[in-house]
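For this depiction, one protein chain was excluded, whereas all remaining protein chains were kept in their positions.
After this line comes subunit A, so read on.
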Amino acid sequence: MTLAPPAISFQDVAQVFATKSGPLTALGGVNLEVAQHEFVAVLGPSGCGKSTLLRLTSGLMMPSAGQITVLGLPVTRPREDVGIVFQQPTLLPWASVEENVVFPVKHTKGRVGPAHRDRAREILETVGLGGFGKRLPGELSGGMQQRVGIARALFLNPDLLMMDEPFSALDALTRDEMGYELLRLWQASPKTVMFITHSIPEAVLLADRVLVMSERPGRVIADLKVPLGRPRSEESLRAPEVQEFAAHLRSLLIKPAKPSPKPEAA
């Protein structure tokens, strides 16, 4: 395992955008490493460059400075073995659930074979949407739509799964349920997950490791292992050391000037 290249590695990565009001430094020197099959949460305030980090990893944009490698190779363009789940379900509203799941193949190859349809049905089954294949996205709830988005990202069985605040548009109950569901999927088919969030409980529930980012220009200000084994449950989250860990994350996110014990505002 030690010889395998890291799934993701950033070396002094900076990203500067040209905007109307001059250059904007979104990321100012990010260093990080994610091992293969690790579940890493990236936690940071809104606007600190989390989505930028994910786009860079996915090869959707090139860094202004620094080096990014995925599975040992420099990132020069999007890779087939990286799946993305967006904050919004980002589905084609005119296409059925199944058509949306096979979309990666349809989009790259132009057509879809029966084997792909079987695979789509199988994936839909695993995300709890068996029998919903013929529905249109508009007929599903927000949670179910996001499951379709996850199914589509898993369709090509990627080695890396990039998730950009995938549950933040959902209500609290659905969000918890989706979290456990995601863990189940991840344990059934191990892959490297980079999970972007601004919710501390979500990061603690899901991740092996939490990378905390500063306000813009974003940097990684803390790299912390979650003191929790797997599988995880409501109960294991209530352990005192976990509570302490969450409090520590909170203190990192909230400016030290006011160490208020307020519950996390998601």
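Here is the rule we go by: contacts are C-beta pairs under 8 Å (C-beta built on N, C-alpha and C of every residue); 3 or more make two chains touch, one makes a residue touch a chain; residues count from 1.
The working rule: contacts and distances are computed from a predicted model.
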| item | value |
| --- | --- |
| Omitted chain (choose from "Phenylacetate-CoA oxygenase subunit PaaJ", "Formate-dependent nitrite reductase membrane component NrfD", "protein-glutamate methylesterase" or "Putative aliphatic sulfonates transport permease protein SsuC") - UniProt protein name | "Putative aliphatic sulfonates transport permease protein SsuC" |
| Of A:Ile68, A:Met144, A:Met163 or A:Val226, the residue in touch with the unshown chain | A:Met144 |
| Omitted-chain contact residue, chosen from A:Ala4, A:Leu92 or A:Ile221 | A:Leu92 |
| Hidden partner interface residues of subunit A, rising order | 55, 58-60, 77-78, 80, 82, 84, 86-88, 90, 92-94, 103-104, 106-108, 110, 125-130, 136, 138, 140-144, 147, 170-171, 173-174, 177, 180-181, 184 |
